[in-house]
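Encoded as structure tokens, the structure appears first; notes follow it.
All protein chains of the complex are present and in place, except for one that has been dropped.
Going by the order they are written in, the chains are A and B; count residues from 1 in each one.
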Amino acid sequence: MPGCALPGTPLADALPGINACVHCGFCLQACPTYLNLEDENDSPRGRIFLMRSLLEGTVRPDDPSVQQHIDQCLGCRACEPVCPSGVPYGQLLEATRATLRESRPTPFLARLILFVFARAWLLRPAMFFSRLLAATPIPTLLSGVKGRLGFAMAMLASTGRSIERSRYNAIGRGERGRAATLRGCVMDGLFSATNRATERVLTVNGYAIVDAPGQQCCGALHAHAGDLENARKLARRNIAAFEKSGAEFIAVNAAGCGAIMKEYGHLLKDDPEWRERASALGSRVRDVSELLAAAGPRTGGALPIRVTYDAPCHLQHAQRVTDAPLSVLAAIPGLELVPLHDSDQCCGSAGIYNLIEPDTSDAVLAPKLANIRDTRAPWVATGNPGCLMQIGAGLIRADIPARSIHPVDLLDASYAAFGQ
Amino acid sequence: MTRTEAVVTTVREGVAGRTPLRIAGRGNWLSAGRPVSAAKTLSLGDDSGVVSYVPGDLTLTVRAGSTLAEIERVTREHDQWLPLDPFGSDDGTIGATIATASAGPLATNFGLPRDLLLGLEFVNGLGEVVRGGGRVVKNVAGFDLSRLLTGSWGTLGVITEVTLRLYARPKVDRSFAVSLEGSEKSTTALLRTVAASQLAPFALELLNGAAARSLGLGDSAALLIRLGGNAPIVEVQLKALSQVARTEEVEQSTWTEFREIDRGAESVIRISTLPTRFLGTAASILADTQPRVVISINPRRGVMRLVTSGGGEQELMTTVDAGIPVSFPTDGQGAGTSVIFEKLPPEVWPVVSPSVVSDPLSRGIKNAYDPHNILNPGILGD
Partner (left out) sequence: MTPPSQLNASAVADRLAEIVGDRHVLSRQSELLVYNSDGLPGYRRQPRLAVFPGTRDEAIAVVRLLADEGLPFVPRGAGTGLSGGALADDIIVVGLHRLKEIISLDIDNRRATVESGVVNLRLNKYVAPYGLLYAPDPSSEAACTIGGNVAENAGGPHCLKYGVTLNHVLAMTVVLPSGEVVDLGSKSGEHDGYDLRGAFIGSEGCFGLALEITVKLTPRPQTVRTLLADFMSVDEAARVTSAIIASGIVPAALEFMDGPTIRVVESSIYAAGYPKDAEAILLIELDGLEAGVSADLEVVRQVCVEGGARNVKVARDDAERTKLWQGRKKAFGAMGRLAPHLIVQDAVIPRTRLSDILETIHAISEKYGVVVCNVFHAGDGNLHPNIAYSADDPDESERVHSAMVEIMRACIDAGGSITGEHGVGLDKIGYMEAIFSETSLNAMCALRSVFDPDRRANPGKVVPVHSCREWNAVASARGAASVREPMPLAAEPARPSARSRNLESDLWEDR
């Protein structure tokens, strides 16, 4: 492009991706924000056009409406699988957010959250506090309060509602290789039971669990918000930690984390020292459902419940993993899987989006809840903490008698039932 | 001087002398439509012949005065046909067929004239030569003057040339009659079965006793069906039909006779509505013995045609009565129904249907294309 208005920015580097867009519009109907906000500025094609305009200089990075439309993107990447030209939208979005960050401050709430997540010493007490809070009746009491506080409380309340199961001893031969699990921050903080279940079901299915001390937050939230610097910092630490663990697979039970870790190579593409290592590590990252599906997975005891499945965007669009979670559920005898209408649509969670853009998030969530209600299933399985909490909170607040749950927890409960 | 220029000259003379023109092809259908008072007839009956025909393109461009018989003859040589069989005889011209948007039984499968027309040339009421559409099978260049002129009854322009879409002649083309002599209930049951089936007939008409009798198909109501295509497709359909009804093969000429059923008719009324309306009502309409009203129903298209000959007011009233349950159904869904008068006694027109072009858009178009109102004035009303 002659006369690039933003030379040397991450966005300028992303120009080839922007140029791949031929403006065909096939992405419009795949975009949850376009369907809800009904303005092309809030569609992939429109946002790419804004990105191009930023580079052409026809709009300025400090233009508030440009910032608003870029902010309003969920980053669900539902546009990527429908794009015939293969526009790497997720990467373009990150590059844009990184570029815009330079010209304006990140909103205080987002900054605070990202600040905490980047620091293990702050994150742990924060999560501890959240966990303590979740164990009390307070979140449930406050979950009906209007606005963000109520929603946040409902999110916390939703984390304390997993399926009952007895203890069992997970025994396996480890014949499928060594796997280190990403503990994650939200998963570790609020879904630690799911993390333990993940280790148990992997063990049963022939993976030897190894420890990877020194691992950090994956950096996804930072990258999505355009804070590439901190995302890279976290990525480097994780690469080092997982390399040292000697694991053949890095098992991730949070779709958002898995997506970024698989793309560490892209994140560190300009870092000659880490580029190769990042790609190598990325190629060993698997969603837990992929590892389980590769092993069958083994059948457990009967769990006669009705379950519907909602596909996390970062699993189906970003990682293109669609069948594996279904085969996990299929391994549970007695489980009745009810199809969820528009299960491929985003739930509106999108990392910290539901806290930063509450209105759009609610609008995106509403049809999801209605569809869940229609299935009359008491359980909604989905493999990402953001989605678990977003859907879980929505169900509580809409008074729908259903709970969100990680597929791994269901498989774990099935194994527990077998043990009895 | 080309033949189009001859038309231009006549129209310009009409404009100069303010003498209205009656536009005619072979003059077969002049009794249809509202009365026209015109000093002069502009006949295109002799302006016939093929302008361009490349069989591989399956398109045909002919002068408007070409008769349907002529088109049939030319295309048959290449095993092709124009599946357009308007009521009347094959002696009618293609120009008149397009101008009046006349269709016949084959419309069941091949659509209306508007669906078969690719482009045309006409002379407007100012004596200007205008072309719309083109000679290729797909074309969206410019506003659609071809559709505008189709069914305009010569009031917007004198059609001088048309380009049509052709089809390959089917390898097999057979027709069958089913006598509907059973109870109304059994007839309705049969109609419902046929409607729900996978049958894809070229043509399908239900005839009342009067219609069946005039075709020599006996005294009871009858179903007339035409199946065409490759051998297996006709075979499988015939088999399916035979399982629900007793079929009897009839000559293809039965259709020719059927199309001439309104010869000498005093009034012809067409009622177009939602096809399902006929599922419940057809049996009783057909059974109603109206010896002098010839009724045919195309249940696929949702069209009923009522024809009376001789008589006058009484017959007309009877005809209208017969159409009432369909035109004004008790379900309150009458909005989707059109009653189209093709032919009426002259004195009845102003009462029943003074005009179908009185809306501002139609008036505006007429005024733009024929500002001096010299082309078939009054045939669609004012």
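As a convention for this text, contacts are C-beta pairs under 8 Å (C-beta built on N, C-alpha and C of every residue); 3 or more make two chains touch, one makes a residue touch a chain.
What you see is a predicted model, and the numbers here were worked out from it, not measured in a lab.
For the chain excluded from display, the touched partners among the shown chains of the whole complex are A, B. Within the full complex, the residue among A:P84, A:G177 or A:G334 touching the omitted chain is A:P84. For the chain left out of this panel, the touching residue among B:G142, B:G216, B:G264 or B:P354 is B:G142.
Residue B:T273 is the one among B:T160, B:T188, B:T273 or B:T308 that touches the chain not shown. In the complete assembly, the contact with the undisplayed chain comes from B:R114, out of B:R3, B:R114 or B:R263. Mapped onto chain B, the interface with the missing chain covers residues 54-59, 79-80, 101, 111-112, 114-115, 124, 128-132, 134-148, 150-152, 156, 167-169, 198, 200, 229-233, 235-237, 270, 272-276, 301-303, 335-338, 340-341, 356-357, 359-362, 364-365, 368-369, 380.
Against the chain not displayed here, chain A makes contact via residues 1-2, 19-29, 37-41, 45-46, 49-50, 53, 58-59, 63, 65-66, 69, 81-87.
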